[in-house]
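Got a structure for you, questions after.
The other protein chains are all here in position, but one chain of the complex has been omitted.
Our next item is chain A:
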Amino acid sequence: MKKKILIFEDDLATAELAGIVAEQLGFEVAYRIRTDSVLSDVAAESPHIILMDNWIPGDGGFDSIQLLKNTPTTADIPIIFYSANTDFAGLAQTSMADAYITKPFDITDLEGIIKRLIPDSNM
């Protein structure tokens, strides 16, 4: 059975790009363009891994990650935090994300992080 990635990204072109990268790793991809209801989104999709943008409508990436990581049913799902924010590294390190990557990124770096967090991904 395919593993699933849930991508929270409001820029459609970026979401599409990340989706292609994940698909090439054998993932099934689901998208959300807002973060008003991450708990129910994650409950609905049951992803194996989450890719979370920072500046995104709704609660935003940072708070959404806190929420997911503080909720027992979603706390174990690895989350990659990514953003084009200038001072993102500092923010990401104080977040509860499992990994972070700064935009613009190399697709091989994103692949590397996904494979590290989901070792048995299909590649």
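FYI, a residue touches a chain if its C-beta (ideal position, glycine included) is under 8 Å from a C-beta of that chain, and two chains touch if they have at least 3 such contacts; residues count from 1.
As a working rule, contacts and distances are computed from a predicted model.
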Review point. Going by UniProt, what is the name of the one chain that was not included in the view, given "Isoquinoline 1-oxidoreductase, beta subunit", "Nucleotidyltransferase family protein", "histidine kinase" or "Extracellular solute-binding protein"?
Key: "histidine kinase"
**Study point:** Touching the absent chain when the full complex is considered, from A:26, A:57 or A:112
**Key:** A:57
Check your understanding: On chain A, what residues meet the omitted chain?
Key -> 10-11, 13-14, 16-18, 20-21, 54-57, 59-63, 83-87, 91, 103-108
